[in-house]
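Heads up, one of the protein chains got dropped from this complex, but the rest are sitting where they should.
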Amino acid sequence: MPNRLHPALIGFAVLVYLFLMGPLVIVFGAALSDTTFLTFPPQGLTLRWFERIFEIGAFRRTIVTSVEIAFLATALALLIGIPAAYALNRYRIQLPAWLSTLFVLPILVPEIVLGFSLLRSVAVGQSAPIFLTLLIGHTLIVLPYCVRVISASLASFDFSIEEAAISLGSHPVKTFFTIVLPNVRSGVIAAFILAFITSINDVSVSLFLTGPGISTLPIQILAHVEQFFDPVIASVSVLLMLLTVAVMAIVERTLGLTFLAK
Amino acid sequence: MTHPLAVEHLTAHYGTTKVLDDLSLSVGAGELVSLLGASGCGKTTTLRLIAGFLEPTAGTITLGGEDLTRLPAYKRHIGLVFQNYALFPHLSVLDNVAFGLKQRGIATAERNKRARAMLERVGLDQLADRLPGALSGGQKQRVALARALVIEPPLLMFDEPLSNLDAKLRVDMRVEIRQLQRANNTTAVYVTHDQEEAFSISDRVAIMHQGRIMQLDTPEVLYQRPANAFVARFVGFENLIPMKVTARDGDDVTAQAPGGVALALPKARFGDIPDDFVLAARADGLAVTADPDAKGLPATLGLRTYLGRAYQYQCETEAGPLIANGPLSSPLEPGSTARLVPVPDQCCVLKPE
Partner (left out) sequence: MLKRFAGWTLSAPATTLVVVFLVLPVAATITATFVEPAGIIAPYMEFFSSGFRRTVLWRTLEISLITTIISVGVGFLTAYVVARSPGRIKSLLIIAAVFPLLTGVVVRSFAWLIILGRNGILNNFLIGMGITDEPFSMLYTQGSVIVAMVYLFVPLMVLTLVGVLENIPDDVVQAAASLGASPAATFRQVIFPLAVPGLIVGAVLVFTGSFTAYATPQLLGGESQMVMGTLMYQRAMVAFDWVSASTIAAIMVVVTVAVVLFMTRAARRLNPMAT
């Protein structure tokens, strides 16, 4: 596109970016404040609120649960999502069009409705353990990311490469692992990261699927804010932001960040 | 290692659409047969059925007497060269070529030795350690060829292997492919939509249309004596003129064209001529002359184009619009009347359809 922008437009964009970045900077500052209440700019600097996170049992437990759920849900979603994405691309003519819609349904259906329905039908209806129900819920909401991102990689994969390997005597299953998978590696990494971060940050599905003893970090943050208004929440938020930064660094290393803009 | 290929009564469907209709084809040991036709004619489907990537609804495929029809693709040991090369992007050139040998459990040292030898044959031993992304189109196709040949397949198949290359390279590569195929005496099936390519490279060519073989013959026969109107048009007989025999006299047959003009056709060139037939002529097969007494179809000349070796005229005749060539020495003006005289060498006789 030609490079002439009205100065007012540029000024507007600068303001929008200040609006986008400002609140996150404020959270960062608030986490360092040496006060018992949340404030910005920080009054005095301390890291004690980060230590405090791990002194509170509920945070320790929910961080573990969130990480466990995120890993398991992502692994499960990849395990079933990769073959599905492969099938959608490889056997497009024999599969109906609605199948690919089915796999994005978890984004289409309001998450809060999904969470409530899982509570009704699975956790209560089938007396399933709450951890298992939570895992199912998270697997469902990250599945669309896995299927779509890997599908996008497979769409640019030339399947005659796979056929070449088979014609040279490589078993189809072996071919998938030695030829197809290495060539969509970046898609798998991207899917993993998107799925993981989606699961870690989820509120709406987890909301109904937490109970005494089992909760996730975002739900715990919500509960904590209702009772206390101390900087520990800001420091937990900073931890989550650092996770985001780490994720973006991994993406930058492996795929280049413009990947995320697609 | 060389085996004849026999395809018998092959029928295939995509969903409910029939894409191949009772197709039979035999390729002799060491022979190269091309499947030639427009896209959607079934040529690639045939190749993919033979390779085992598609399953036929009916029919059998045998190679050297062994029935391949139900054998999975990876057990068929057919060398395949793809249109877009299909090199493994994450493997070096050497590993690409050695891949098939590795599947056969050949030890690393031995397979690298053989792969290098094959790369040397296609002139790429210098590039053995590169990744395919760093190669030019022609080099990629050579790697693909080496990769297919190194496993010494009983059958080698090509799927439009040259269509991504530029014109000059295409001609060089097809000579190279033919030499390698000859030298190894490998049975080969070659799919292309390029008539010149098919004719130049093949022992025999199958011209395909709507899932059927319209004619399977040597390039010479196809070019000079097409068996039907479809093949005639395909190989450049632009004019199809319905005719009726009016007299038979020893070596000559007299036949009447639409509009009543009678033409004499020598039996020596055309063989047996049925009472009703179609005279097929290339533009070169109808000579344009201003001589009103010449024995030819009366025509009104339309647009004239310059071909370098001749002038070509769009003509209006009793038999409909025809295309004919006239000598450079005597250009005729559009709108003038002329005669179109059949040149026996550039014409052939077809049964009416």
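For reference, chains read A and B in written order, and residue numbers begin at 1 within each chain.
Here is the rule we go by: a residue touches a chain if its C-beta (ideal position, glycine included) is under 8 Å from a C-beta of that chain, and two chains touch if they have at least 3 such contacts.
Values in this document were obtained by computation on a predicted structure and should not be read as measured data.
Of the options A:I56, A:L72 or A:L95, the residue whose C-beta touches the omitted chain is A:L95.
Interface note: of A:F12, A:F54 or A:F177, the residue touching the hidden chain in the full complex is A:F12. When the full complex is taken into account, the listed residue touching the unshown chain is A:V247, out of A:A152, A:L181 or A:V247. Contact with the chain not shown here comes from a single listed residue; of A:G81, A:G169 or A:G187, that residue is A:G81. If you put the hidden chain back, the residue from A:F116, A:F131, A:F159 or A:F228 that touches it is A:F116. For chain A, the residues touching the chain absent from view are 1-5, 9-10, 12-13, 16-17, 19-21, 23-24, 26-27, 30, 37-41, 79-81, 83-84, 86-88, 90-91, 94-95, 99, 102-103, 105-106, 108-114, 116-122, 125, 136-137, 139-140, 143, 147, 197, 200-204, 207-208, 218, 221-222, 225, 229, 233-234, 237, 240-241, 244-245, 247-248, 257-258, 260-262.
Assume only the chains that are shown with their structure count from here on.
The distance from the centre of chain A to the centre of chain B, each centre being the mean of the chain's C-alpha atoms, comes to 54 Å.
Within the complex formed with chain A, the residues of chain B that make contact are 14-15, 51-53, 72-80, 82-84, 86-90, 99-100, 103-104, 144, 147-148, 151. Interface residues of chain A, counted against chain B in their complex, comprise 93-94, 158, 160-161, 163-172, 175, 179, 182-183.
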